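Only a single protein chain was left out; the remaining protein chains are all shown in position.
Showing subunit A:
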Amino acid sequence: MASYKPTKITVYPKLGEKVTQDTVYWKNYKAPIQIKEFGAVTNINFSPVAPHNFAVTAFTRIHIYGPFSHEPVKSFTRFKDTAYCGRFRSDGQLLVAGCEDSVVRLFDVNGKVALRMYKGHTKAVHVTDFTSDSYQILTGSDDYSCRLWDIPNATELNAYQEHTDYIRCGHLFSSECNRTSTFSQFVSKKEHRSYDHTLKVFDGRVDKSVMTLDHGQPVESLLLYPSEGLLVSAGGRFVKVWDLLKKGQPLVSLKNHHKTVTCLCLSSNGERLLSGSLDRHVKVYNTTSYKVVHNFDYAASILSLALAPNDESIVVGMTNGILNLKHRKNAEESKEISGQQRRRPSYRVFVKGKNYFPKQDDYLVSKPVKQHLAKYDKQLKKFNVSKALDTALEAWTRLKKPEITVAVIKELDRRGTLKNALAGRDEQGLSRLLYFLIGNLFDPRFAPVLVTAAEMILDIYQSVIGQSSVVDRQLLRLQEMLEREIDYQQELLEVLGMLDTVFASSLPRKEVPCSAISKSNGLTQGEGRLQLQAT
């Protein structure tokens, strides 16, 4: 005697975004905090030391925000013109910034007035950075040159003038990568990009560039992997990854944005790459497969992007001067939300008696496992078909899990009792059915089942049409939706036909080698060396 087999609820493939580890990780941020700056936010830089304040360069000011405050803890306003590229030194004590007026300023993070001013560039300075030994500053400017400065003396040590257009971004190698060379020889290598579409790698010990890479578009942002073997450049719609250890061989070119990519950022563990673009998206890439694993949407075009250490917060600066901060939810908060959803019985209830293990002489009495059936299944088991359909049409099931309702209707149809279950309903019951049909008849997953049911309903209730205004209105609505769906299907067919023509004309026609064979495999039996059977 077999047990009752419950109604099979079809599991449909989930539409839309798939839940992966990445989506869970990157969605685990609180609601964003928006701060209005004075102008477009061009640069955001996190302090390398705790508490990880960050400097926001916008218009003529640099604001420094604490990790949790929404008001600037400090601001530098002594710029004559638009400030660019405010950056912290590795000890978090000094801040350097370029300016439209070609002067590079060095600040103490606690002071107000610039400690040093580096004059030498003739045009706006867009790039500033500290070298890894903390005693020098690199700057890049619209005068096509790139200079290295000594911090205490404010003297220019070196100038690289190989670029033929504005220099808009640069990155310094740390000394780590040349560990093998002796200390005295080495200063640092510098990396530059410019509006002449090229990336040049300079060696601090010589004057000339050691490597030139062609990006193809004006380069907007540069990023170096912590291993310093791979270089990422963003320009135009492309993000390109270069392998520096193989003489700058291009590794991969990503084209996931549809407007210029403006900023790049690595997650703290180095496994995800983030890129922000004027198309108002931030995309997260897996750095092994270079596939997009997550996507953030923002309100305006993105100019700058930074991740706090440990990915504690994402800070995005936009063209409309809005600074967008998202903080990561802490562990209790995310747990709290899942706990609110449902209160489960306590652990004690589950383990009651389960942790008793039989002793050697105990006689085991096996208990039959009770089969748990859903309510509609219990009613189906008793052949209460109308009740089963009523249960499946309850508001929660109907709205949240229409597949259950459809599965019950399908099961009733299979049993040949769908007509009985649909018949004999009052106005309320019928309008509930029609409401469900209106909502789900046009879902391609449910249509084959529900069309049968809809036909039966019309057959059964055609005699009472006109007696209830509610039902009539719903029937009219159903008809209207059907007509719309038919039109839509027709349009789709037309598009399909057009596409077929396009594809047919674009594909080369391949000849199947059969013409030569058809002669020999025709009805010429003579060549088959057939023998008579000798018995």
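The definition used in the following text is that a contact is a pair of C-beta atoms (placed from the backbone, for glycine too) under 8 Å apart; a residue touches a chain by one contact, two chains touch by 3 or more; residues count from 1.
Just so it is clear, contacts and distances are computed from a predicted model.
Between the listed names "C2H2-type domain-containing protein", "Integrator complex subunit 11", "Pyruvate dehydrogenase E1 component subunit alpha" or "BOP1 protein", the UniProt record for the complex's undisplayed chain reads "C2H2-type domain-containing protein".
Check A:K5, A:K36, A:K208 or A:K354 against the missing chain and you find that the one touching it is A:K5.
Screening A:Q217, A:S431, A:T452 or A:S468 against the full complex identifies A:T452 as the residue touching the chain left out.
Per the touch definition above, the residue from A:K255, A:K401 or A:R414 contacting the chain not shown is A:R414. By the touch definition given at the top, subunit A reaches the unshown chain through residues 1-8, 10, 18, 20, 380-381, 411, 413-416, 448, 452, 510, 512-514, 517-518, 520-533, 535.
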